[in-house]
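After the structure tokens below, expect a handful of questions from me.
With one protein chain removed, the remaining protein chains of the complex are shown where they sit.
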Amino acid sequence: MARAGQTAVIGTGSARLPGATGGDQSAAERFFSTWAGRIGSRIVLVALILLVWEYAPVPRATRFWMSSPSLILGTLWDWLFDGTIWAHLESTLLVMSEGYVIGCAVGIGFGFLLGFFPRLSRVLAPLLASFYALPKIALAPLFVILLGVDNSSKIALVAVTVFFLVLTSTIDGVREVDRNTVNALVLMGATRTEIIRKVLIWAALPWIFTGMRIAVRYAFTTTLLAELIAANRGLGFLIELNSGNFNTTGAYAAIVVVIICSVLLTELLSRLESRMSHWVS
Amino acid sequence: MAEGQRTRPEASRFARDNILIWQVALVVGLLAVWEVFGRLAGGDQVSSPSRIIGRIVIWLGGELYPHLFTTLGELGCGMAIGCSLGILAGLVLGRMPIVAIILRPIIVGLYSVPLVTLAPLFIMFFGLGLLPKIVLVSIVTFFLLFFNTFTGAQQVDEDYLRTLDLMGANKFERFRKVVAPATAVWIAAGIKIALPYALVATITGELLATRAGLGFLISRAAERFDMTSLYAVLLILMALGLLLSEAALRLEHRFLRWRQVAE
Partner (left out) sequence: MNDTAAARDVAAAAGTPAKIRLLRAEKAFQVRGQDIEAVHPTDLDIRPHEFIALVGPSGCGKSTILNMIAGLMRPTAGEVLYDGTPVSGPNRRVGYMTQKDTLLPWRTTRDNIRIALELKSHATPRAEADERVRQMIELVGLRGFENHTPAELSGGMRKRAAMARTLIYEPETLLMDEPFGALDSQLKLLMLDQLQSLTQHRHMSVVFVTHDLGEAITLSDRIVVMSARPGRIRAIHDVKLERPRDVFKVRFTPAFSEQHERLWDELKDDIVKGTDV
């Protein structure tokens, strides 16, 4: 987006110094920009919310719906040691990873196929777009009928979700390959398979990785949703079970586990990504 | 040279027609195979395109509308509430530097949480009616819109604002002339992302517990092993999804015009 000559803030290049842009920062802004100010204020904010949640004087009924941090922590503590968390977590991660791997493999395979045969991909485009637009979760009951209530129906749902994401990014990747490189190779006398082997696959890799990275979060969400709708294990089931029993504390505790998982997942992904970007470039 | 240029559009139109023929042939072929297979297998287990079309036609006679409107109503209300609150909060907080500094990591963290999984919680709170789905859709879209608007509002070029300041613009004019249009792109992108999520949230809510809506039709059909109805709803849902994604594209295009030129 940056255009030449647009980089300088008001004034010359020398005016592009911290503090020069806004004229002058207020003392408060400066404090909150420091490391201690930022971290400290966040901790205070979160602590304040937790304290109010815990000690707010509310009627008994409201307290039942609100539960409280200490109760939730207690439940989590129990779950941690009686193995509840681990059993459900294991099931969720298993479904998620199996569906993810299948979806990625099939998606990349089909993506290359359609990328190499552009006419085929144009013929199939409306069909793919239609399935892409369908909210995949609506397929859950169908898969349960076709495959049963156990893991395979959930895995299928995750795989389908991942498949479409990875498929589109792979097709895009193959399509975006630099035509000049390909033309140069053709002039050198490269055959079609050589071009595919030596250029297309490698050039499409960054796109495929992007698709796969986005797909991780979709796989997680889809697994949880599938577990909400029809399952007897998994974190999603844990939320559904406790909500169904009007066990507010349990429902919140399960949601806390989900939040922790997704934050860890995001963290893991960004670490992997920074590794990957080194490697790719 | 000139001749080549003249024949080119014709050639591409020919190719397009050719593709269209293939597309039609493919769809007709698939449907035919399904039809034959369905008739041979018999019963409602496999169903067949003719039965599905028949079911949709019957539904279009009246039975479908309450369910369709329930789903659309939940989606629409939820989007309207979630989007407007999200945009408002994003604009206000995004323009407060200190708040932005403190909140950013918390928001980023929450953004990655699959909020759709809160569905059972809202059903526990609000029962089986429309309310839990509307709340669910609102929450999901709120965060998407808030996050986008918040980011957009922080990226508004301060130099634009300073230029307006010197021209004597008041606070409201600064907002109208610079902050709002500069953030509109982000808002449009946010709505585009939010639409499919909102549909997923609505359907999830309806699948879990409800008495009306397309999701309800799906779970009712599944309980009765009525595959014809099940496929019929999926087809309708597919059409709805396509319509929504088309609408999102148009919206984005409308707001992105000046930006696309720049790229």
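Things worth noting here:
In order of appearance the chains are A and B, and numbering begins at 1 in each one.
As a convention for this text, a contact is a pair of C-beta atoms (placed from the backbone, for glycine too) under 8 Å apart; a residue touches a chain by one contact, two chains touch by 3 or more.
All values derive from a computational prediction rather than experimental measurement.
Of B:I107, B:A169 or B:L242, it is B:A169 that touches the chain left out of the display. Residue positions on chain B in contact with the hidden chain: 157, 159-160, 162-170, 173, 177-178, 181-182, 184, 258-259, 261-262, in rising order.
Note that in this section only the chains that are shown with their structure count from here on.
Per-chain Cα centroids separate chain A from chain B by 18 Å.
Put simply, chain A touches chain B in their complex at residues 1, 3, 9-10, 21-22, 28-29, 32-33, 38, 41-42, 45-46, 65, 119, 122-124, 126-127, 129-142, 144-145, 217, 220-221, 224-225, 228-229, 236, 239-240, 242-244, 246, 248, 251, 255, 258-259, 262-263, 265-266.
Touching chain A in their complex are the following residues of chain B: 19, 22-23, 26-27, 97-98, 101-102, 105-106, 109, 112-114, 116-121, 123-125, 158-159, 162, 196, 199-200, 203-204, 207-208, 214-215, 218-219, 221-222, 225, 227, 230, 233-234, 237-238, 241-242, 244-245, 259, 262-263.
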